[in-house]
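Here the complex is missing a single protein chain, while all its other protein chains stay put.
Presenting subunit A:
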Amino acid sequence: MLTFVARRLLHAIPILLGVSMLVFGLVQMIPGNPIDLLLPPEAPPELIAQMTAAYGFDKPLHIQYFSWLGRTLQGDLGYSIFTGAPVARELMSALGNTFVLAVPAALLGFALGVGLGALAAFHQGTWIDKAASAFAITGVSLPHYWFAIVLVVIFSVTLNWLPAQGMGFEGLPGSFAEARSLVLPVVTLSLIPMGVVARVVRATVLEVLNQEFVATLRAKGLIDREVLLHVLKNAAPAALAVMGLQFGYLLGGSILVETVFNWPGSGNLLNLAIFRRDVPVMQATIVVLAFFFVLVNLLVDIAQAAIDPRIRR
């Protein structure tokens, strides 16, 4: 098992290095630079040149890349060009805010997804299967942006039950009143993982149900609930892989959902950095999100290997 984990960790290094090069290259390809957006439209050319030099954007690209990579490896993510604040501080705050959304959204989405998927599979071909599948497909298909606005119109503007936007607390909610601001974004965010997981669980459970050992279990007199547990355990590796990917997406923050709900998370930060061409924030955010994505999938790989020893071989 340890060899397996070590091998997976080593695989992560070239992936992250590749991501860093890709991110740096793509950022350089975007037209315009942060100085153009930092300065008012009427800024004279000599000032633009001066500021470009002051922030080091006049240096050759490879020098800029290795300088950035060296500092990043030492944990120095630099400073935001627009706010002057350390990028690490901004990023940690944003990731924390996204985490507060991602965890409940993942729990809700996965629980509903597994439940709906299993329900549909065990009642294949019935109206329960059709209803559960329709619900799952609707969750995946609905545009988040639109669904979020509909929720706001109903629950905030019309009924005035829940806040329309904003986080309303710092760190973690300290009371039910503060937690109210989580409800609408969490429900919105949970839709896609719910739908995707439900579809995968349904397909996997159906596949497992058709295997011979299930017939053997039934022949041995196991009741449905006991059979279900065996089936779900066998379906778990495939579902876990999808959940890992989905949780990675959630940790990256949804730019659209965070924009509609004005949630100061990582999606919001990345969106802001892209529009401002705030290169240090953009590069650091993407690399750190990629790191989390790799980490989550690494953990999923390990969990799969723990559940199913065949994967270790």
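One rule holds in what follows: a residue touches a chain if its C-beta (ideal position, glycine included) is under 8 Å from a C-beta of that chain, and two chains touch if they have at least 3 such contacts; residues count from 1.
Just so it is clear, contacts and distances are computed from a predicted model.
Asker: Quick one: the chain not pictured, UniProt calls it what, "Proteasome subunit alpha", "Heptaprenyl diphosphate synthase component 2", "Cytochrome ubiquinol oxidase subunit I" or "ABC-type transport system, substrate-binding protein"?
Answerer: Options "Proteasome subunit alpha", "Heptaprenyl diphosphate synthase component 2", "Cytochrome ubiquinol oxidase subunit I" or "ABC-type transport system, substrate-binding protein" considered; the missing chain's recorded name is "ABC-type transport system, substrate-binding protein".
Asker: Of A:Val23, A:Met51 or A:Ala136, which residue touches the hidden chain?
Answerer: Here the residue in touch with the unshown chain is A:Met51.
Asker: Which of A:Met1, A:Leu39 or A:Ala306 touches the chain that is not shown?
Answerer: Going through A:Met1, A:Leu39 or A:Ala306 one by one, A:Leu39 is the residue touching the chain not shown.
Asker: For the chain that's not shown, point to the residue among A:Val23, A:Leu77, A:Leu95 or A:Val152 touching it.
Answerer: Considering all chains, including the one not shown, the answer is A:Val152.
Asker: Contacts of subunit A with the missing chain: which residues?
Answerer: Considering the whole complex, subunit A reaches the absent chain at 31-33, 35-45, 47-48, 51, 54, 81-86, 90, 93-94, 149, 152-153, 156-157, 160, 163-167, 170, 259-262, 264, 268-269, 271-272, 275-277.
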